[in-house]
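With one protein chain removed, the remaining protein chains of the complex are shown where they sit.
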Amino acid sequence: MSAKIPVGVLGATGMVGQQFVRLLQEHPWFEITVLTGSERSAGKPYGEACTWVVPGEVPPALREAMVQPTTPEIDCRVVFSALPSTVASPVEEELAAAGFAVFSKAASRRMDADVPLLITEVNADHLALIHVQRRQRGWDRGFIVTDPNCSTIALAMALKPLYDRFGVEEVMVTTMQGLSGAGYPGVPGFDIVDNVVPYIRDEEEKMETEPLKILGRLEGEEIRLAEFAISAQCNRVNVLDGHLEAISVRLSQEASVEEIIEAWQTFQGLPQELGLPSAPAQPIIVRPERDRPQPRLDRDAGEGMAVTVGRLRPCPLLGWKFMSLVHNTVRGAAGASILDAELMKVQGDLD
Amino acid sequence: MSAKIPVGVLGATGMVGQQFVRLLQEHPWFEITVLTGSERSAGKPYGEACTWVVPGEVPPALREAMVQPTTPEIDCRVVFSALPSTVASPVEEELAAAGFAVFSKAASRRMDADVPLLITEVNADHLALIHVQRRQRGWDRGFIVTDPNCSTIALAMALKPLYDRFGVEEVMVTTMQGLSGAGYPGVPGFDIVDNVVPYIRDEEEKMETEPLKILGRLEGEEIRLAEFAISAQCNRVNVLDGHLEAISVRLSQEASVEEIIEAWQTFQGLPQELGLPSAPAQPIIVRPERDRPQPRLDRDAGEGMAVTVGRLRPCPLLGWKFMSLVHNTVRGAAGASILDAELMKVQGDLD
Amino acid sequence: MSAKIPVGVLGATGMVGQQFVRLLQEHPWFEITVLTGSERSAGKPYGEACTWVVPGEVPPALREAMVQPTTPEIDCRVVFSALPSTVASPVEEELAAAGFAVFSKAASRRMDADVPLLITEVNADHLALIHVQRRQRGWDRGFIVTDPNCSTIALAMALKPLYDRFGVEEVMVTTMQGLSGAGYPGVPGFDIVDNVVPYIRDEEEKMETEPLKILGRLEGEEIRLAEFAISAQCNRVNVLDGHLEAISVRLSQEASVEEIIEAWQTFQGLPQELGLPSAPAQPIIVRPERDRPQPRLDRDAGEGMAVTVGRLRPCPLLGWKFMSLVHNTVRGAAGASILDAELMKVQGDLD
Partner (left out) sequence: MSAKIPVGVLGATGMVGQQFVRLLQEHPWFEITVLTGSERSAGKPYGEACTWVVPGEVPPALREAMVQPTTPEIDCRVVFSALPSTVASPVEEELAAAGFAVFSKAASRRMDADVPLLITEVNADHLALIHVQRRQRGWDRGFIVTDPNCSTIALAMALKPLYDRFGVEEVMVTTMQGLSGAGYPGVPGFDIVDNVVPYIRDEEEKMETEPLKILGRLEGEEIRLAEFAISAQCNRVNVLDGHLEAISVRLSQEASVEEIIEAWQTFQGLPQELGLPSAPAQPIIVRPERDRPQPRLDRDAGEGMAVTVGRLRPCPLLGWKFMSLVHNTVRGAAGASILDAELMKVQGDLD
């Protein structure tokens, strides 16, 4: 038997669930022992229950693994939740109450005052909230840690070094988001061929609030939100994976092109310092070409875990503008949660 | 013989040239008698010289028409120029000097102080500049009237009623532009499938300056530029036709959703008042759905001559945000020039 | 009140149902008085119940029309059925038994010996089967007339003039079919971007059998199937509308390129002779270019009612090969049924 930590993937048959399975299949520390799914999937072998749509194949070792219903009876202590936001909330709380370490992609608890909303490189110190969470909710060992919306990550990661070094006062962002962001089956082919859909439900609201918590400061037992305004316009484009964002930002202090680029290039977080298995060597990659980042060419940078920025130039309104790109189902979803868990493992929070 | 005005299409084999041919083929007032092309095309029948890529077929009557070089020897007095910007300037001036009425899509003269940069519904009064132009340049009957960049039109048309009614102080725009904007062959298929290219040469510069002239006020013999800041980010997306724009705007005065929508819906220009043949009944169409306009669904509104807006909602930064869409090779190019010419014909400027 | 024949569209909210609505909205003879839908849609205004995905808009006159359940209580005598094949059979029979003229796109009854499988130009004489049908099934005035599978139509229409003039012995066909053939929402965008799916359920079986009935000879009270072998391979490609087919055929007699092209170009059916409202002037259009027909360029030929062929050349195996194209939801679906009904109206079968 391996000495790896047994983990479960909740909602394992969907697009993000599959990315968890793919990214965990040869993980040095974690081993999938539980796959859960909806009533329709439960009781079926995983290889049959899911239409595999991410790269590669269903890992042979999990092909026959029986999909289980999502209950506290599952046999593991750490769970990665790719449950749909509509059902996630009560289930995840039940698990946390039962002692599970819950890493959640669901939107429902992200803005709760006692729940960390984590980008591992950006606000690892917010993990202190799990103690508040346990005390307030009467949980013993369990906790919930959430990840931001996928498009938030391309924005908040790119802003972090600027926020720390120069301050941020105003942010405008327009996104061009890939199809996988809508899950599977997601957007009908007939809707998106030769088209753009300028609307993604609830997406703009998330992008306008989540970065303020992520860049917020932990003061005692609470997060003091960052204080700047964000305006977001979100669009679905005919791209498989990758969320590309046109961002304008007003900084609090003067900055030169060189200083901004240097802030990005030298940015490192705890995952890099600790050499966590899923950490990209460089969390923010700066492309020098005038026409990058591009979704197809740059989404897999750093095994899909890096955010790529480019086209930094003056903005007549806010001072600076640039593009940012994230692989929405890797860094923007499954990979982010795994990185969180790796950090907490090292910090002893999964014991 | 028809009593129609004989017109020429310069650069008739390209994508915009073909749109001129298509839109003029059954025009009630104009009749194509001249088609010009590059050295490679001159001397060939039009049907052979051009790879027809716009809807329908090469008009049978023009299939055998010989493509001519672009010189003042051509037999017509009105010309629509789809010449590439790189070569347009000297040729168009030579023609104007020789007495031709030149309607140009080329970028080279747009910002010249004595050249009208026209959106027919928006600033028809700027046509007064042709008298300045003639006097200053020593031209007798000829003149040059230019049309804005295709993506400028979706922006400036949507801003016009807001500018007049409420004032405009700041504008932020991010575009998602169709392939035909790059002409033909344009963007390689291999570059754009499953991708977005976040760069279009010189496009942002045009969008940040042209609207200021278009919305500028004619004072005596010159245009006093409108005074507000524009910031543009331009992207190429996997769409055949249609430029979609995410716009934020700060108005000078308070306005309600209803007032803004009413300003758009009631907006009419000279083309509508005069019932010009190519004028859309409504130059600005407001879609009520939360996910419109979409390029494929809305680009052909008003036979491709209307601009479609939608998704008006508050912007946390600038006050208001919305989407705007234009068919880039119809309203954004050939159709715009034809509408200009129709107006000038009615005003007696083509006699 | 209009003197038009009141008609119903069954399954009116789906992709083919919408094409019926679109094509019938200004029909000179028929007027939609009934729209039916599934339980989920019934009781809602049509404009609300359906996500309109075909060109144009929901006809204003029908926007508020209440969607009804599909029962013999509906108020019309002629119905166009776009019901899913899985539910069509009992419902359509119930209606026919109740006296309705049923024009059906469903696959379930197509190969029944007493049911005409019609391409109006090809085998209008098969309509005689409705008398057999009535007698055998004990129906009074009602009947069922079916249309072929959409991809069958591009094949059988192109074969008809060759079959009549030269005889057909063997046919090989490989299809590249558009997304709308799968209905709406149909194929997920994530499955088809940068991809081809080489499988369409039951499609090959239909293509290998239906043409034999369509080209079969009415002998007394039954259709004697045509006797040649067909092999079909069906693929889904990243195209909105249009089924393109690569066809090889062995003819019974010698034929020259000119003879084959002439057979296609001179082909006319009853719809053309009678000048039916939806009949294309030329049911088969022959493109002379070496790279046509192409789905986007040719699918709308004859208002979407013509089949376009091209690239006729020798086949080393079977003698001849060529391409054929049909607009799958117009000529291949709704338009075909409407043309059938027009013919039957003229023949007095709808009185």
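Every chain is named by a letter (A, B and C) in the order it is written, and numbering of its residues begins at 1.
One rule holds in what follows: a contact is a pair of C-beta atoms (placed from the backbone, for glycine too) under 8 Å apart; a residue touches a chain by one contact, two chains touch by 3 or more.
The structure presented is a predicted model; accordingly, all values stated were derived computationally and were not measured.
Peer 1: Of the residues C:A61, C:V196, C:V257 or C:A281, I need the one that contacts the missing chain.
Peer 2: Checking each option in C:A61, C:V196, C:V257 or C:A281, the one touching the absent chain turns out to be C:V196.
Peer 1: Any idea which of B:Q19, B:T174, B:N238 or B:S337 touches the chain not displayed?
Peer 2: Among B:Q19, B:T174, B:N238 or B:S337, only B:N238 touches the chain that is not shown.
Peer 1: From the listed residues C:E93, C:E170, C:E221 or C:E262, report the one that touches the chain absent from this view.
Peer 2: The missing chain is touched by C:E170.
Peer 1: Among C:A229, C:V257 or C:A281, single out the residue that touches the unshown chain.
Peer 2: Within the whole complex, the residue contacting the unshown chain is C:A229.
Peer 1: Of the listed residues C:M15, C:I261 or C:M323, which contacts the missing chain in the full complex?
Peer 2: C:M323
Peer 1: Across the whole complex, list the residues on subunit A that are touched by the chain not included here.
Peer 2: Residues 193-194 of subunit A touch the chain that is not shown.
Peer 1: On subunit B, what residues meet the omitted chain?
Peer 2: 15, 53, 179-180, 184-194, 238-240
Peer 1: To test your reading of the contact rule: which positions on subunit C touch the chain that is missing from view?
Peer 2: 170-172, 174, 176, 193-199, 208, 229-231, 233, 235, 237-240, 244, 246, 248, 290-297, 310-311, 315-318, 321, 323
Just so we're on the same page, only the chains that are shown with their structure count from here on.
Peer 1: Give the chains in contact with both subunit A and subunit B, ordered by label.
Peer 2: C
Peer 1: Between subunit A and subunit B, what distance separates the C-alpha centroids? Give it in angstrom.
Peer 2: 42
Peer 1: At what distance in angstrom does the C-alpha mean of subunit C lie from that of subunit A?
Peer 2: Roughly 48 Å separates the two chain centres.
Peer 1: With chain centres defined as C-alpha means, what is the inter-centre distance between subunit B and subunit C in Å?
Peer 2: 41
Peer 1: If I count partner chains per residue in subunit B, which residues reach a count of at least 2?
Peer 2: Residues 193-194 of subunit B each touch two or more of the other chains.
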